[in-house]
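Only one protein chain is missing; all other protein chains are in place.
Chains here go by letter, A and B, matching the order in which they are written, and residues are numbered from 1 within each.
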């Protein structure tokens, strides 16, 4: 039992009862305690697995995945999380077309959920649509459960929408917590969430938005920097401001990578598309105007190309906290895959030597994601997490039979 | 144990021993007791799951699915059934082309079956072919088992062929039984299986055929109505007639939706293609005559369009048993997805208000399918079902760990 006592006692001090039976859409819809509970469960599940104690809670059940975009990383993270808990993944392939709404969503949600304990959706392509679609699915499933069509209510986990990317940013945040040795070590630290140049087009805004919406909750200074024209959704900036105020942190902005990196403890340089352009693209798709989309694409690539100097270089890294010292400098984050200059593209988001120095750290960052997803499922499905964790330890079924 | 006593004692009164080691092709190849045993096991498995007792009987094993058509509903039902019993689904994707026969079928059947406990096939596109193909696969697997190539003989479950759709109609029937409160309540009830207009082309005949082939076995009057030219296979009508005679029911026919609906207790209005046209299409596909197929498609859509008045309206519903009373009227069934007028199409099979009133019921109807499939597998794989059910209760492994 010793191995999980620290987690159960941390949970004892948190108020997260509302997560039972709930969904996970946006981090800012969750209370601070709920966010902390998610990290704690993620760490506890990992600890169990590291000790070859299976945290499998389901003997059977499906984890339905619905991806509007290809994604090796998120797909494998979701599959790993489901598998760890005992759920078998079934992919619902609806192609990249915009999914029909209304009647069809309601019906599909019920038809896939007879034995589904979780539905994971990634739908980040259309501004104002992805998140709305997820809520529609979740509402339909909840109604199906209420009406007695479904014997269990599947939890909905947002695997990336147009607004937030909670499984990514929660994994990022847990990596930061582990890197700095605890949440209490974060107060006053500076995070630079900056735009970076990429030769590709239309990268989603969910990561920068998710980062400023989440990382402002821990008393840090979160600095958002991007060239003019690459604004994120104003309502998410409002969330960041409010969070910073409540947590005793700061939310600052600039149009300068240098300013962002100066004295930063953490840097997250990453390309994204302008919010307004993504809105326009959504309308063009809606109107079936494919010529318009092509024109927009060209414009956006040309616009990006004006900001090739937004690259995470060693020189910029030297501006960060202790950046002059050997092995010093900020913690470099990326959600991967990164556009590495001279490696995966000609000119990109980051210089190869910077990326190389942080590769192991980046893989560790990514490695938190399966556990974060598993924690989201666990908290929605398990009424008394502390008790269940203790039960799993006493049950003591090895993950790999000796 | 209490929770499953009613099921085991019902099973004690039934003679269904021949289902062990068998396949499930057509409902009319099964005895009345075997049909009842399938409903009983389906209900028992559901009861176990509802009580959080895992009915998982396999520690490992594959459920192979072979679909010639896309199908969210049936695919998820099959996956749910397999998963509930402990089998992992492996899809065998052969595209939509007609599968080769002879040598290749024999070889494929063996190569996919090394650890397969069930093979589910959906092949409804070609009249005279789908069912024949399934039997060929089943025969090859059986030979492979007899010859010692396979250590277990996979059960074949017909997930829809050109003749019957047993997992659908058994689910429909179990829904009816639950709705009316038991099989003994069905005697004398009237079922209207009617054609309905759809703007789409080539819907399979397996549902209407399966319905008249199954529902005539319970002492009900089954009335088949369709416009001239939409005849179903004569051999299935013969089955329906014979069933009705044996069960003390009736099998009647007309070319009038009104006549069918009048005083009906259950209505099942649904589009299908004319049998003769499907035969012609099969030949055209066989000859690779794609121009011919296009011409046929146009003809069929034009033919359909003559019968747009075959729509399940509130007015028609008012003709059914107690149709004039508030919340009265027949039980409306559909295998989903339905063509709902003004919702999923301009003019379709059913008026939106009718569909809306029955939505919860329709989802419940669909919800029987995973359990029906699981029951078919269970009965083929388990020698002494009553004993195994009792063992599952005493084993008492929770479906979701508390």
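Quick notes on this structure:
The criterion applied here is as follows: contacts are C-beta pairs under 8 Å (C-beta built on N, C-alpha and C of every residue); 3 or more make two chains touch, one makes a residue touch a chain.
Values in this document were obtained by computation on a predicted structure and should not be read as measured data.
Check B:20, B:58, B:180 or B:201 against the missing chain and you find that the one touching it is B:58. Touch with the chain that is not drawn comes from one residue among A:49, A:165, A:217 or A:321, which is A:49. Within the whole complex, the absent chain has one touching residue among B:90, B:313 or B:361, and that is B:90. Touching the omitted chain from subunit A are residues 46, 49-50, 54, 56, 72-73, 75-77, 79-80, 83-86, 88-89, 336-337, 340, 343-344, 359-360, 363-364, 366-367, 369-370, 397-402. Interface with the hidden chain, as seen from subunit B, comprises residues 56-62, 64, 88, 90, 92, 102-104, 106-108, 110-112, 114-115, 117, 144, 147-152, 381, 383, 387-388, 391-392, 395.
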